[in-house]
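Beneath this line is the structure, given in structure tokens, with notes to follow.
With one protein chain held back, the other chains of the complex are shown just where they sit.
For chain A:
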């Protein structure tokens, strides 16, 4: 109740109705029944709730929302519209002073120490919270290895002694940002692109898709191409990431088809990139950097086929809804031209002989979340985390009793095995 007296002291002397409402209405989250009772009230009271954003704290410990991506970590508090920050998922090793990516861990023990160092910096430098007894929501990808999840839970409970943990599936949490209950969520991040269709609030797990397509493979292409041109310049991943973000784009399907042919279109202008040694980024590289995401691999798969293959694996009565509710998230999906290229690829592909027989879909529709795609999943968590859901929280007591993350969290693993059996 400390914060309430603080609020009270803030508006000393000019006690408005609104302030009154707040001070009187919101006990700490320990009595969710009370909040529910308030919400059962009239329209007016709910409206007031919304008007005074910024003071919407129910408990002394704000819920912390973390989306630890393979390249960037998005962090902030539940109920806020913007993450407090986005930082690289890497940490300077205290012994070797080497900068290391968390996901490039060697083994469980290495990961344990990396996570301790990384989360320590995250809690005290960025999120700014005492981790002990904190309530934390973690967004996790469908493909997160059990080793990673278990180690993360162990670090959070055993080392940082957090109070409770809620693990939320990235794709599922994301649809909270739309106010709809069906969507086909495609996440194109750094290491991979993952997709799960969600129909009426339930994920259709057997239709999940994943390919190693994302920022990393684009970086590899750029590094290779630029090293060929500038063998004497130190081409680092950080450098190519900056070049990618500032100069590269996804070209149109039309131009892409002609790129390697005799009547290739005139490339976009080259860009002078300043640095210790100024380099010139040829127009061809700017245009071709993202082509790797659209080229078919040996199994004839690429980003657009993920969407179509997922829809085919869903029940017939759900297909149209899903095709008309596509949501793109992840940093790579923010690239200029990405969405329009995806749309034209889809429209061309459905007409191809491979898909025209199986799919009777003509239109694809795309959602825009009230956020930038690179933190949409975080926002879903922030909306979700503002709701009191004790059933979905793993408490410290329960964790310490069983010393593991319960089975229901690992459900997706079991489902995945089942679906791979179906496919083969």
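The definition used in the following text is that contacts are C-beta pairs under 8 Å (C-beta built on N, C-alpha and C of every residue); 3 or more make two chains touch, one makes a residue touch a chain; residues count from 1.
Operating definition for what follows: contacts and distances are computed from a predicted model.
> Between "Dynactin subunit 4", "Pyruvate dehydrogenase E1 component subunit alpha", "Cytoplasmic tRNA 2-thiolation protein 2" or "Interferon induced protein 44", choose the name on the UniProt record of the chain that's been left out.
For the chain not displayed, UniProt's protein name is "Dynactin subunit 4".
> In the complete assembly, which of A:172, A:235 or A:361 touches the absent chain?
Here the residue in touch with the unshown chain is A:172.
> Given the full complex, what residues of chain A touch the hidden partner chain?
The missing chain touches chain A at positions 2-3, 6-7, 10, 32, 35-36, 39-40, 42-43, 46-47, 49-50, 53-55, 57, 62, 72, 74, 79-87, 116, 120, 124-125, 128-132, 157-159, 161, 167, 169, 172, 175-181, 198, 200-203, 205, 241-242, 245-247, 249-252, 255, 265-269, 271-274, 324-326, 334, 336-337, 339-343, 363-372, 374-375, 379, 383-384, 386-389, 391-392, 396, 400, 408-409, 411-412, 415.
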